[in-house]
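With one protein chain removed, the remaining protein chains of the complex are shown where they sit.
Presenting chain A:
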Amino acid sequence: MGNVIRVQHLNYTYPEAKHQALTDVSFDVAKGEWLAIIGHNGSGKSTLAKNLNGLLAPESGTVEVAGMTLSEETVWDIRAKVGIVFQNPDNQFVGATVADDVAFGLENRGVPRDEMVKRVDESLERVGMTAFADREPARLSGGQKQRVAIAGIIAQRPEIIILDESTSMLDPAGRQEVLGVIRELKDELNLTVLSITHDIDEAAVAHRIILLNDGKINEIGTPSEIFAHGTDLLRLGLDVPYSEKLKDALIQRGVTMPKAYLDNERLVDYLWTLHSTM
């Protein structure tokens, strides 16, 4: 398994901005990995995502995606490999109906119609939206719209899916629904997933986490390594996972808890052993 994304010394400044949005960002992403990028508002998460598929051009440094170095010639090939699901379900829905929206990316690439129909049906099936193919966006829920956005992306057969805060405007049920679909697709299609998120529980399921702070990489590590900082994360404007909050509350009430990060399951295990008198 090679690296599917390689970013080296990436710098980016928005025109008219005084400060750099990204400073010397370097990291690799392995094929099939689920990587979460977290950081407070304005830490440069979305800017990073847009730099990865050429929506923004890096000021200096190189971005390599699926063996291609991002440049003006390769940008459209790279976009074919990288699908992004954005935050607002309404503002990324181009087509007049669900099927049209899924077909939009294929139309752009000049895929012949027969092939297109096949891929649209297949993608809608994968995200469980077949019954809604003729619906208009106004009649779908936020979670359903995001599922359509995912279908539109997997119809293009990408290698990488970037979730740019795609669950942040959804209710908890819609969030679970969308993440469930992504998780299934990831294994089935051997995708690499980059999820940019505020939702700490979404980050907790990733293989690795990149912690961004003011445009710089603060730390890269596994969820256990990152969340072991516990309440220090609050200082960086981040939340801590529920299990960590519970642990903290228990420590304050005098219960002895291990220092390492525990996910929900391990926390239950630990409490259960602690309670056991046998």
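Heads up, the rule we're going with is that a contact is a pair of C-beta atoms (placed from the backbone, for glycine too) under 8 Å apart; a residue touches a chain by one contact, two chains touch by 3 or more; residues count from 1.
The definition used in the following text is that contacts and distances are computed from a predicted model.
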{"item": "The complex's invisible chain, by UniProt name, from \"Cytochrome ubiquinol oxidase subunit I\", \"Energy-coupling factor transporter transmembrane protein EcfT\", \"Na(+)/H(+) antiporter subunit B\" or \"pre-crRNA processing endonuclease\"", "value": "\"Energy-coupling factor transporter transmembrane protein EcfT\""}
{"item": "Sole residue of A:12, A:34 or A:93 that reaches the chain not shown, by the stated touch rule", "value": "A:93"}
{"item": "Hidden-chain contact residue, picked from the options A:53, A:123 or A:167", "value": "A:53"}
{"item": "Given A:39, A:152 or A:223, the one touching the chain that is not displayed", "value": "A:152"}
{"item": "Missing-chain contacts mapped onto chain A", "value": "50, 53, 55, 76, 79-80, 82-84, 86, 88, 90-97, 99-100, 103-113, 116-117, 120, 136-138, 152-153, 156"}
